[in-house]
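All protein chains but one are shown in place.
Up next, chain A:
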Amino acid sequence: MRDSTNADYYGASNWTDLYYQYSPTYNVDASISGGSDRANFRFFSGLTKNANTADATSFTRYNGSFYINVAPVKWMMVSSMLSYTRQERERNRNVRDRLAEQRYIPDLTNPLTPNKELYGTYLKEFDKDYATGATDDNTNNLINGYLAISANPFERLNYTGRIGFDYNEGIRDVFWPRTLLEGNNFVSNYFGYNQRLVLTNSLSYDLEIGDAGKLILKGGQNFVSDVYKYDYAYANNTPNDFIKINVVEGDPNKAEYLIPRGFLVNYFPGKMQSKLVSFFGNAVYTHNEMLKLSAVVSREGSSNMQADNRWFTNYSGGIEYDFQDMIINSNTLSSLLATASYGHIGKLLNDDRFNAGPAYRVDLGFTDEPTLGSYSGIGGLSRPYSTGWVGYGIPWAYTNQLNIGLRFGLLEDRLRIGIDGYRKADKDMLMPVPVAAEWGYTGAYKNGLEVNNTGIDITLAAQILPQGANRLGWLFTGNFNYNKNELSALPDGLANVEIGNTRLEIGKPIDAFWILKNNGIYNSDGEVPQNPSTNTPITYKGVPLKAGDPRWVDVNGDYTINDDDKVLEGSYMPKMSGGFGSSLTYNDFSLDFQFYYALKRNALNQYAASRLDFINTEVNNNINSVKEITFWERKQDLSEYPVYNPWSAVVPYRQDQDLFLENASYLKLRSLSIGYDLSRNGTRTAFRKCLLYVTGTNLLTLSPFKGDDPELVNYNGIYNGYGLVNPQSLILGVRVNF
């Protein structure tokens, strides 16, 4: 803190009273249905409110859907569905999120104070009931529906057709008053929609082959059209906090048509479109209900691919064999089914910018100003230097996957086990490869990335004690998944690629951390090894190491610690994961619990790194030095880390070292539920079932992880401590069936 006389930081640290609060959640559903076999309908509506205990965040969802099925003639059924959903979100009041949207970093020397009164005045600025309060409305409207026809005009011939549409719009309205940003207010509006149209037609024909064989042939077509529109506008400093919108001239014939008044508006329109066409043929042969053979071939064309590589042929086939007849005499084995399948499936690109080869984009911005698009007020275009070169001749990426499975039951199926093994090879994937900086590009998109995933999934269900009157029933279920990934090829036959802080190396997992090995601390200058040929101490990228610096391992022995001394270690995706649980019953009582786990999983603790590297974190005025109110929370004991010289030019607490590599394996109790059935199978009450229950979720976590919750690690394995907590919840409920 720069000014220790600042009175804001005296007083009780009781902000948690306002930040963490009990919050109710609820869910109400109702449905009505009616009609006859030839014409029926169903109406469904629901209301769900989900809330987090932290920062008054919540999510409300209203939903209504209507289904009608009509059979105008006996051999044809027309069915339709129309559904509407509205979602409203109360977002958090994080400073970081707000500043990121405002694109403005205020002076960060005085963070929010941990005192309830002062924090309360900050929260008040978000109060919508104030005339000058903040607005932060986030709404989604989803409408989807379909009209489907299924016709069976002749025996053995089936036609199905379907038109479906999906419309999803998102609206975000934001106004943050002057009081929240150094006397500057901010207004923004986002309107975007996703619109999808799906057209499917297929015809199938059933054939009998011999006495026991049955063949179904099916062919058809599928068409998907997507439009994604996103318009965003923002402005700073409206004339005052009462003026939250810019009223513009709406008459296109007038000179000032749509010209902002009173303040400068930054407007970013955007639109993406894509289309996907496919034709498919499918054959399924079953023999005596024991053997099932299936094959699918389809040809797909995507508008996101370049014209000469637009189409791709997918194929897959499978076999399934039921050994029911062979084991009929076995005492222990009660069922046995084996499956195998192989598929060759194309992967879609979800960005439309690859379909034209080399192109020109707006790329005049820089690190803090990515949206700058003009020079002297005139739009400028260039090659996409920041995003990377895109050439011609980009083929489809595809997946080859082999699955083999075995399912069997023992002891009259009281013990059921399923084992599935798979090997999945994702080939020819597109990735940006670094090229010489002298071409200006951050990289060039090239295909040829190949990743193999091998794994096994085991599921188990055991009825240890069968249910019965006055007896304890115990059903145990569990599953276990093991997955191993390996990078098997890179574009252009490269053996390894380094992009920023990640390194991809053939034969290594793709989710490994690329880090220095830390071996403690140099307590005196004399401990620092000297390079015998020059008599100079070992350096970190040219800066000599001194007392108080970390003892990083010089892997290649060249007396310089640099990227060549970094090793690939750990993985952020768990090698093993799964869950297990039990259902115990005794007369009308029931007890259910579910655990889940992830093992052999690592995380890089950015939270600890940036806290310890306070010298660099605090003096920088950027988004990473923002302190949220949760800054005052102790998420981790930092005293166990070595005490380095924080001013050292080698940045001793850099994140890319194994000092911050953590074991993020965990075992969690997802839910624990106790119930009592009042109805006794409908004999005691008017209902068929009337269950009273208490359910607790997220009650227990076992983990060696040092931060607050191993599940709050980002998708890329970085734990930054900014995640909103996963709340514990307690639900009291009644479930009634008529």
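The definition used in the following text is that a contact is a pair of C-beta atoms (placed from the backbone, for glycine too) under 8 Å apart; a residue touches a chain by one contact, two chains touch by 3 or more; residues count from 1.
We take it that contacts and distances are computed from a predicted model.
**Q** I notice the complex is incomplete. Of the names "RagB/SusD family nutrient uptake outer membrane protein", "ABC transporter permease", "N-terminal of MaoC-like dehydratase domain-containing protein" or "Imidazole glycerol phosphate synthase subunit HisF", which is the UniProt protein name for the chain that's not shown?
**A** Result for the unshown chain: "RagB/SusD family nutrient uptake outer membrane protein".
**Q** Of the listed residues A:240, A:332 or A:382, which contacts the missing chain in the full complex?
**A** A:382
**Q** Sort through A:391, A:468, A:520 or A:733 and give me the one touching the missing partner chain.
**A** Candidates A:391, A:468, A:520 or A:733; residue touching the omitted chain: A:391.
**Q** Thinking of the whole complex, not just what is shown, which of A:356, A:555 or A:702 touches the missing chain?
**A** A:356
**Q** In the full complex, which of A:68, A:171 or A:199 touches the chain missing from this view?
**A** A:199
**Q** Among the options A:12, A:30, A:326 or A:649, which residue touches the chain absent from this view?
**A** Hidden-chain contact among the options goes to A:649.
**Q** Tell me, which residues in chain A touch the chain that this view leaves out?
**A** So the residues of chain A touching the missing chain come out as 2, 72-73, 76, 104-107, 109, 149, 151, 159, 161, 182-184, 199, 201, 221, 223, 225, 236-237, 264, 266, 270-275, 277, 301-303, 307, 310, 352-353, 355-361, 363-369, 372, 374-385, 389, 391, 434-442, 444, 498, 540-543, 562-563, 615-616, 619-621, 647, 649-651, 654.
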